[in-house]
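I have a structure I would like to understand better, so I am pasting it below and will then ask my questions one at a time.
Heads up, one of the protein chains got dropped from this complex, but the rest are sitting where they should.
Our next item is subunit A:
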Amino acid sequence: MLSVPVSLRRYLKVAKGPKLFFIILALILVFNWLFFGSVILGPFGLGSTPASVKSFRHLLNPAYLNVLQNTAGFQGRATIPVKGREIIPNVNDAGTLKQLTLDILFGMQVQGTESGDDKRYFYTPDFFEDIETPEGEKTNDIQKIVSDFKSLGRKVFAGSNSPKVVLVVGLDFEKYEIDYLQKVLPNRQEYAAKYGYGLYARWVQEFTPRLQSYGNFGSNWWRVILLREAMSAFPDAEFFWYLDEKCLILRDDINLQRYLLEPGVLGQAMLRDHPIVLPESAVRTYRSVDPQDISIILTQDSYGLSTDTMIVKNDLYGKAFLEYWGDRLYRGYENFADNEIKALAHILQWHPYLLGRTAIVPSRMINSLHTDEKAKKDASRSYQKGDFVVNLRSCRLRTGCDALAVSYLNDVVK
């Protein structure tokens, strides 16, 4: 203020209007300088800073921006909507499918190896979309059965009211006699219908090429793949209960949700501080876990973890668990290739976040083992009258299972 020339000071002293103007101007300049860093340009001076400071939009290619995906299951986006709560194959086709053999159902390449010829199966294009039959040609029964087999994996639930719980089962037409399969599927259907649950059943053979590509053919690795497929077929369901085909539900009066899934009940049932690998392991289930947080429910048999029955929640943890477990690097790992249970035990022992979402429940809640009359019974695992589920693990394949199933199914509590 003092440096203002004397003449100007005199002028200002006399003239009142310009003085006010100069004061306001000076204030504006100071304001601009402090706020915008540019005395004269003020807010407009911001335009002089490069645009890249505010956004990197000039680097983006709008063609790929906001491209969102919702890819369907493994067999592609040509899905077949199903209104009902059951996505199941026709069990009566089992005999025909068995006669047709995999050679007809899939594409096939024969590779010569040291131990003889090796058949490599692959999915043909008609697995991924409907291929129209030439006009005038009538499809016969066999063709119908084949096309049903190929399109089963594309069926997704599209009803208005999604079930909360979905029962999942894989049917093997080579391992079990048709009579037995004709009892397992109705067993699930009756139970699911009673409580409005969904039912998702697939032929185990459908997964053959996927198993072959990582050396899992003949193993039970398809269970992991099947569960993930089920989640994609019922996207709005909450729980997926995989119950193996050799298990039967014997108590239709027990509602799974009230029996096990409600947090209050699960909190009582889950085994805390319990070894993952039997008989004893350093890694144990956590002592204080909120049952609300549980996304994976497993049981154990006398050897350790069992995959005959698993309940997986349809959330981030459930999906990540199945995708990580079924990853090709796990399936292809020499220690795990023939046995998915080894991989499961490995995951739970190395990854505390997944272990924290896992509950192990007493076997007899959902996985009571059938024991031969001569064999010694184990009170904590062997089936006793009144149990929810029986696991006919020891039945003789192809001959004995059906007879055993009949004896149990007579006693089903409706």
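One rule holds in what follows: a residue touches a chain if its C-beta (ideal position, glycine included) is under 8 Å from a C-beta of that chain, and two chains touch if they have at least 3 such contacts; residues count from 1.
One rule holds in what follows: contacts and distances are computed from a predicted model.
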Select, from "Multifunctional methyltransferase subunit trm112", "COP9 signalosome complex subunit 1", "Signal peptidase complex subunit 3" or "DEKNAAC103096", the UniProt-recorded name of the complex's unshown chain. "DEKNAAC103096"
Option touching the unshown chain, where A:58, A:83, A:287 or A:374 are the choices: A:58
Using the definition of touch stated at the top, determine which of A:14, A:68 or A:282 touches the missing chain. A:68
Missing-chain contacts mapped onto subunit A: 1, 13, 23, 27, 30-31, 33-35, 37-41, 45, 48-50, 52-61, 64-74, 228, 231-232, 316-317, 319-320, 323-324, 327-330, 332-333, 335-336, 343, 346, 350-354
